[in-house]
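Left out: one protein chain. Kept in place: all the others.
Labels run A, B and C following the written order; every chain starts at residue 1.
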Amino acid sequence: MDIDFEPEDKAFRDDVRSFIEENYPQHLVGVDRGELSKEDFLAWHKILAKKGWAAPSWPEEFGGTGWTVTQKYIWNEESAAFGTIPPLPFGIAMLGPVIYNFGNQEQKDWVLPGILSGDTWWCQGYSEPGAGSDLAGLKTKAELEGDEYVVNGHKIWTTLAQHADWMFCLVRTSSDGKPQEGISFLLIDMNTPGIEVKPIITIDGGHEVNEVFLTDVRVPAKNLVGEQDKGWTIAKFLLGNERSGIAGVARSKKAIDRLRDIARGELEDGAPLLDSADFARKISELEIDLTALEYTELRTLASESKGQGPGPESSILKIKGTEIQQRITELTMEAVGNYASPWVPQLDRGDNYLSIGPDHAEGVSQSYFNNRKTSIYGGSNEIQRNIIAKMVLGL
Amino acid sequence: MDIDFEPEDKAFRDDVRSFIEENYPQHLVGVDRGELSKEDFLAWHKILAKKGWAAPSWPEEFGGTGWTVTQKYIWNEESAAFGTIPPLPFGIAMLGPVIYNFGNQEQKDWVLPGILSGDTWWCQGYSEPGAGSDLAGLKTKAELEGDEYVVNGHKIWTTLAQHADWMFCLVRTSSDGKPQEGISFLLIDMNTPGIEVKPIITIDGGHEVNEVFLTDVRVPAKNLVGEQDKGWTIAKFLLGNERSGIAGVARSKKAIDRLRDIARGELEDGAPLLDSADFARKISELEIDLTALEYTELRTLASESKGQGPGPESSILKIKGTEIQQRITELTMEAVGNYASPWVPQLDRGDNYLSIGPDHAEGVSQSYFNNRKTSIYGGSNEIQRNIIAKMVLGL
Amino acid sequence: MDFSFTEEQTLLRNMVQSFVQDNYDFDSRMKIVRSEEGMSREIWGQFAELGLLAAPFSEEMGGLDGGPIETMVIMEELGRGLVVEPYLPTIVLCGGILSRHASDAQKEAHLPGIIGGEDVWALAYAEPQSRFNPADVLTSAKADGDGYVLNGTKAVVAAAPWASKLIVSARISGDQRDSDGLGLFIVEKSASGVSTQDYPTVDGNRASEVTLENVTVGADALIGDAGNGLALLDEALDYGIGAVCAEAIGHMKCLNDATVEYCKTRKQFGVPIGSFQVLQHRMVDMFMEYEQSVSMTYMVNMKLTESEAERKKAAAGAKVQIGKSGRFVGQEAVQLHGGMGMTEELNVGHYFKRLTVIDTQFGNVDHHLKRFAAA
Partner (left out) sequence: MDFSFTEEQTLLRNMVQSFVQDNYDFDSRMKIVRSEEGMSREIWGQFAELGLLAAPFSEEMGGLDGGPIETMVIMEELGRGLVVEPYLPTIVLCGGILSRHASDAQKEAHLPGIIGGEDVWALAYAEPQSRFNPADVLTSAKADGDGYVLNGTKAVVAAAPWASKLIVSARISGDQRDSDGLGLFIVEKSASGVSTQDYPTVDGNRASEVTLENVTVGADALIGDAGNGLALLDEALDYGIGAVCAEAIGHMKCLNDATVEYCKTRKQFGVPIGSFQVLQHRMVDMFMEYEQSVSMTYMVNMKLTESEAERKKAAAGAKVQIGKSGRFVGQEAVQLHGGMGMTEELNVGHYFKRLTVIDTQFGNVDHHLKRFAAA
């Protein structure tokens, strides 16, 4: 048991750091996610793709980097410390592992390169109005007619579907048996006739999620991943992967650094807010919780590297990770005092927009509002506790 | 809506205050409950009985004081502010109302005077090893043989049964129908052959609760209160009353005053602990929560005085009241620092006992340990939340 | 000691409640919020007709002689409707200062316009550096003949975009955070040297950054005695706290009702989600937070007219309670509504956002915990 890096890891860290510093697009330094165009989202990904670093989590044979657990840890740390735009999860973290684990050769050959290169933007068609945390309750129907599925239904909370080229989608191909049976995993071209994407504006004023309506959408049968009616296994596999990436430790560290900078700049009765006992205490509590989470994640990664897959323990990472992210945004909002209340337009900001108060206060409340989603999405934190109760504690 | 006392209430407050100051037994000022003998417990009660103030909550016709809600509030405030030993709940708060609501004339005539005078010490035979929060699961059996019930069973957590002359007791007289049916409410003389009281020592080292074993205990049939098999109504009535008295606002105020005194005397780096931002904050939080609870109780009392009985809302008083009591004992323990750890014998203290550290530190941890019971007893706080969910929110 | 409402108070509540129900449903509210001006002058005129704008003023001034309890009743009902019209800044804050401390001449000059609904007022007391300390004032008021010349910047002045008149705190003497030396001045927003930068706030209201550049006011602009402004301001802010507490319990009540209702109907795993014990207990905790908040709201509004020390302690304590409870209830209402709670189209998120702003308004939990300990 040892916390120090080996010399080769230190060398790797230096390499990674220089690469990011030298290659990260200047115009994307410190930019808010809400302001990104489709091209912005992909710019850094495409640079990494050229370097061969787009998918560190994948096996080398499919385009992964072959890095050790420690190297991946270093990569995340350095990326977060610099403040790169987080990679889009849909292709790399979600669909990729599904394809190389469950897809056939043909699917591997056409899906994985598009993900790696960033040429194909994927979105996730999981949730439905009647099936949120209870994913198995989904109703979107796919009926096989000849060599095509005809899909009808209604997906919701589809993140960034407005930019997507393709959607991986859970559909119901049979209503027999338990709700988990009869679900299939389909890849759907978003340009197919019958697909309508409708924005959902969230309480922070942003447009990140959408409803997707599917009306008689014809999907080639070869776009089925795995067996028909056996998609539940894939769905669960994907959700497990989703959980383990969600702790966001390195980015939360960066966010706490930013919070500390803000609290150093904000004054309370003429003294830095950071010197207030109450505020300092709350930052310390956050940092300690985050350190604990960091080591919990490292312990999880260490056992994963010994061949144990991400177990139900990884629900801890989801719960604690999102709680910490929410507390950081909450405390950041608190730090800026009265200047938390000005509203920053997320859409149509216009040319004559003038920011109010100090720059660091801009949009902090909206970031807090937006982050309330994190304990809801990706399997609500209540569902994660159910998982631990059942799978870990045997209750 | 008005918070000020009327002149007649102010006069009443002065009367009450003088009476307590002039009549409260000197040797019981500031004494811990753990050190009280049976006589100590009753000394103040007997003085109040002579004055006619033993049962302010009872209707006047049965020996109550006829005080208004405001007068009762003043009485509680003044008693707590002086630090009188809290009245024993078993007779006055629990059994009395049962008898004058459900008992027959004969029972009223012999039970109520003994409660008022303090001549009869009652204990409560409710819980059983297999029936804690699920009271209806009780198994102690009473079979009618001629004009006697023969009682067999095992009661637990019976508070101060070691001093009791009589026990009011829930027994099962029938096993037909739902568990709530077939329960009866019996009065049992603790001197009856077949009763064995066995102490339970709790984690604070005190002897407050007991097990009571009943083996072929013969109880005259006339000791049945209400109808046979219909005792559940009485049981629930009693539990409702138990809840509403449990907030303990006035005594918690006194305990916070004491905590503040202790924190003024304890030093941290040479300065009073009370001046530490962290500690002051915690005391303020406690006080604010207690103020809210006080007004919630006053609102409840006000609607009771309009003829609405204590509703399920009174579960709030139990939950918040016990949470606050627990936080006060916890914070008091925290205040004394290292001197929280010496163990003070609760039993057999002996003559050569020497207290360790400052006087105010004596037994504070044990008081904290003891108070953990309050969220368990009297219907656990989880059960109280179930009650609110069902009865108030309709869930 | 009495915890009941008078018949008049109950009638008042019913009237406001009906008005809000009939004229201020969620769609109407969102139309108003998204309109160019961001408030409805028509609604404001109707408030005047209903006598709401006259409620707290003395009969001799044309008012209805109401006290903090009447204001509490009105604010609670406005809170239920998420009403954005500026009752708090115009009536409670500025109207309150005028009615308690203005000269007869000032009252005669200004109260009719308030009661009649012609004038919206805003209280410009915070500054970019002041955080929650109303004594932290850099804006200067230099004596100039009989009057004063004002210079400085006021931050996040609620309702200022709608206002024609402002009450501005400015320093007549003393150093930046001195208790003594402040004055409260009546300033016409149209006066030469007053400029504003207007913007919407996250709770659907509007506010301004107000800049004062050599603004000349007469002696009749000063309210009360020169240098005594902080006492007046502190008192006004405590009345403001009493009012936002009431507004907040209106929000919490609506959120709790909506959440219980949603959980009874929304199904997952084949059963209503309200059948899950964890969510039940969460809603019980929300209910308890609400009840404790109601208690503290009653408490503070009964104590506003007691001694200064009692008033301060009561206001600080109530604001702490409302801040914590509002945060908990708002967050959990969103959480229990799931994705729906995150959308602009449901009222839940809007109650949540207004509660979030209330937590900061007039000072947040930390600020008032310290104030409570010191009181």
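General observations
We adopt the following convention: contacts are C-beta pairs under 8 Å (C-beta built on N, C-alpha and C of every residue); 3 or more make two chains touch, one makes a residue touch a chain.
As the structure is a computational prediction, the values presented were derived from the model and not from experiment.
When the full complex is examined, the chain removed from view is found to touch A, B, C. From the options A:Ser117, A:Thr192 or A:Asn386, the residue with contact to the unseen chain in the full assembly is A:Asn386. Residue B:Ser133 is the one among B:Ser133, B:Gln162, B:Thr192 or B:Ser303 that touches the chain missing from this view. Checked against the full complex, the candidates A:Thr296, A:Gln326 or A:Ser375 give a single residue touching the omitted chain, namely A:Thr296. Take chain A: the residues that touch the chain left off the picture are 1-6, 9, 70, 73, 280-281, 283-285, 287-289, 291-296, 298-299, 302, 306, 313, 316, 319-320, 382, 385-386, 388-389, 392-395. Listed for chain C, the residues touching the missing chain in the whole complex are 276-278, 281. Considering the complete assembly, chain B touches the hidden chain via residues 127, 130, 132-134, 137, 156-157, 200-203, 205, 209, 266-270, 273, 276, 278-279, 333-334, 337-343, 354, 356-358, 365-366, 368-369, 372-373, 375-377, 380, 382, 385.
The definition used in the following text is that only the chains that are shown with their structure count from here on.
When chain centres are defined as mean Cα coordinates, B lies farthest from chain A. Centroids built from CA atoms put chain C at 43 Å from chain B. Chain geometry summary: the mean Cα position of chain A and that of chain B are 53 Å apart. Inter-chain centre distance (chain A to chain C, centres taken as mean C-alpha positions): 39 Å. Shared interface positions of chain B, i.e. residues touching 2 or more other chains, are given as 281. Touching of two or more other chains is recorded for residues 369-370 of chain C.
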